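All protein chains but one are shown in place.
Going by the order they are written in, the chains are A, B and C; count residues from 1 in each one.
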Amino acid sequence: MITAERKPMEEILEYVRPCQRILLVGCNECVTVCAAGGRKEVGLLSSALQMAAMKEGRTLEVKEITLERQCDPEYVEELASQVGDAEAIVSMACGCGVQELARRYKSMRVYPAVNTKFMGASERQGVWAERCQGCGDCLLGITGGVCPIARCSKQLMNGPCGGSTKGKCEISQDVDCAWQLIWDRLKALGVEDRYEENIPAKDWRTGRGGGPRKIIREDLAQ
Amino acid sequence: MENFEPIIVAFCCHYCAYTAADMAGSKRLSYPPNVKIIKAPCSGKIDAIHIMQALQKGADGVYVAGCLEGDCHFKSGNTRAAQRVSYIKKLLEEIGIEGERVEMFTMSAGMGERFAEVATEFTEKIRKMGPNPIKRAAKAAC
Amino acid sequence: MKTDSLLEKIFASGQLALTSECGPPRGAAPDKVREKAELLRGCVDGVNVTDNQTAMVRMSSLAACIILKQMGLNPILQMVTRDRNRLALQSDVIGAYSHGIDTMICLSGDHPHFGDHPMAANVHDLDSVQFVNMVKNMRDDGKFQGGADIDTPPKMFIGAAANPFADPFELRVSRLAKKAKAGADFIQTQCIYNVDKFEKWMEGVRDRGLDKEIYIMAGITPMKSAGMAKYMKNKVPGMDVPDEMVKRMSGVPKEKQAEEGIKICLETMERLKGVKGVAGFHLMAIEWEHRVKEIVERAGLLPRPQF
Partner (left out) sequence: MQDQNISQSSSKVLVVGGGVGGIRTALDLAEAGRDVVLIEKSYSIGGLMTLLDRTFPTNNCDLCTISPHLSESGRDLHIELMTMTQIEKLEGSAGDFTVSLATQPRYIDLEKCTACGDCQRAFPDCVRFTPGLDHRAPTCMRYPQATPYAFSIDMEKCANPEELAKVCRSEAIIINDAPKMKDVKIGAIVLAPGAEVFDPSVLDGYCYGSEPDVVTSLEYERILSASGPTKGELVRPSDGKKPKKIAWIQCVGSRSVKEGCAPYCSSACCMFALKEAMVTRERFSKDNEIETTIFFMDMRTSWKDYELYLQRAKKDYGVRLVRSRPHNIFPDPETDMLAISYTTDASAAAQTEQFDMVVLATGFKVPQEMRDLAGKLGIELNEHSFAKTGSFDPVAASKPGVYVCGLFEAPKDIPETMVQASAAACNAARHVAQHKKAAEDPAELPPERDVTGEDPKIGVFICDCGFDIGGVIDVNRVVEAARFIPNVAASEMVGHGCSRESLERIADVIKEKGLNRVVIGGCSPRTHETLFQDTIRNAGINKYLVEMANLRDQDTWVHRDNPEAATQKAMELIRMAAGSVRLAHPLADNVFPVNKDVLVIGGGVAGMSSALSLADMGFKVYLTEKTGKLGGVAKNIHRNIEGDDVQKFMNDLIDIVQRHPNIEVITGSVVVDHSGIAGMFKTGLQIGPQMYYRAINHGVTIVATGALPNRPDEYLLGKNKAVVTQLDLDGIIETAPDKVKSWNSVAMIQCVGSRSPENPNCSRICCQSTVKNAIRIKTINPDANVYVLYRDMRTPGFLEDYYSKARAMGVIFARYEVDAKPIVEAEGDGIRIKFFDPILGRDVSAFVDCLALSTGLVADEEDTEELGMIFHLPRTTDNYFLEEHVKLRPVDLPIPGFFVAGSAHAPKSIRDSIAQAQAAAGRAQTFLARDAINLGAVVAHVDGNRCAACLICVRACPFGVPFINADGHSQIDADKCHGCGVCAAECPAKAIQLMRFEDDQLCAQIDALLYGALERMA
């Protein structure tokens, strides 16, 4: 899932200060699941923005709406009827959603209300951790299902650096040493020898190195 | 801000705080009429949005009152409520409104005195702080 | 001989090799480099020049190496993959070699988190093992990683680092094996204070015959004070300082602590000389270059062999 986090209020306020009427759009996908941009957060932000405005002696009308997904044009279309006389759209979706709105509503100012963080999993209630960087060439098959690129601070592909202590990364006690995790898995699976294989330098073209990426499924594409 | 009468919303859980409020009644313990109670089955039911809305609509202070730690009728509702309250405090500070306008209190069903005491102290605290800033602005505007 | 590196010659001759370290200044004054380096003349076989160590910006390792070279010293170029992608790394490697720098160490580098540019992007296009392998291929196959031929490939004597003390311990030997397999000719270890653990590690190394594939230089850092001992023990990641050592340091009065530190370091070297597979010492006298000579002398390692 894509995770995100509400932007500092001051930044959002900065965007909307010139407006009297805004449309605040949530997304019922990832950002709902990571409690950053679902109906509830939309409600909270809406109150906060209006209070902040009142405090500054302004009035701010906020129309709240939460789309099923902001990254699909069909859903984004649903906004068309709502936009009305709003002066700006504030999106609580990830970057994809914000851009999709901007693409569809060309004349509209579209502002992000969240910072899109990473692709992650929820470790427990209220805690999400990075798991994947979308390198486009998955190594998990040989690293015991733990990704050294997303989870090792130095993205080391051939084992732990000298800073690994008691299963933790040298940069912080809260960060697990990815290679400790990998090693534990390999042992558990009884494939320790896999560690011996030198993983060659990675070809980053499948990742960001290759510029903006696209997936085209010939069989589906229209 | 002479003769300023704060409006206080108290979200009370049924099993402890609301019962304590009734207890305060049967013991005839007086507290400021500024405090208006909204009942919920558990303090854990009180959504952060409700707290924000109350302030947005013009309450000067809001508190959530639940059972004592470890004594929540629903096990952990009160601790979740407390977490939410501290989250709201931060959010308020972010928009320049005193976080102290929102508090969490706990008490047992038998603590009528505590209910009255909390209601009184909180009201006085808010009275000292003055009206909800959004109202000051609203007034200045007109 | 793979290279013209003096270090390689000494290793080959079976004598204990000795290297030390020189951290470049945080400014453009060449004399700072010269002063430090001068103190090491004649008492070590090679001088590691660190590359933005602890992720702090300093004079580039390559530039400092050139200064040392000009002084007639024998610099060892340290390079980290943290700050450069493979294009930059390769260009610097050939650049260095063009100045006659024939020995280098391939590292991943401390995380920016520790330095004064925590906001900096963390390149890590390659990891240290991949880096070693890239330089090896440049030398032996005369090819850039992209596949193109190098006219006049850099004949680098390739070093790497190893920390026998970090976790998971059972990985530490095979970690070395990977570096050897990737083409490292020698390694310098993390400072050794816990000799027992180091010996345990060496045992593993010998069991796999790695001591035959790769020269191992034991890392030594004399402790200046009890304070430093505590700091190393608690603050430096992957450092293993036994309590006895801290006790021993704190045991003596402040003014005697420096001397005690040197005693410990000499005892350690003495003991390590006896450990099969130890091919030399890497003496990291951090901001203590002026005492290196004394230490080497007292360790009975002077004079240094000539070729």
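In the analysis below, a residue touches a chain if its C-beta (ideal position, glycine included) is under 8 Å from a C-beta of that chain, and two chains touch if they have at least 3 such contacts.
On a predicted model such as this, the values are computed, not experimentally measured, just so you know.
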Visible partners of the omitted chain are A, B
By the document's definition of touch, the residue of A:41, A:100 or A:170 touching the omitted chain is A:41
Spell out, residue by residue, where the missing chain touches subunit A.
28-29, 32-33, 35, 38-41, 43, 54, 66, 122, 124-125
Note that subunit B touches the chain not displayed via residues 1-5, 7, 9, 14-15, 18-19, 21-22, 24-31, 33, 36-42, 44-50, 53-54, 57-59, 70-77, 80, 84, 108-110, 116, 131, 134-135, 138-139, 142
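By definition in this document, only the chains that are shown with their structure count from here on.
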Among line, ring, star, complete and other, the chain touch graph is line
Whole-angstrom distance, CA centroid of subunit A to CA centroid of subunit B, is 35
Roughly how many whole angstrom separate the Cα centroids of subunit B and subunit C?
63
Which residues of subunit A are in contact with two or more other chains?
none
Please give the residue numbers of subunit A that touch subunit C in the complex, ascending.
153-167, 170-172, 177, 179-180, 183, 195-196, 198-201, 204
Contact footprint of subunit B on subunit A as seen in their complex:
8-10, 13, 40, 43-44, 47-48, 50-52, 54-57
Residues of subunit C defined as touching subunit A within the complex
82, 86, 108-111, 113-114, 122, 124-130, 133-134, 145, 161-163, 166-168, 171, 174-175, 177-178, 181-182, 190, 237-238
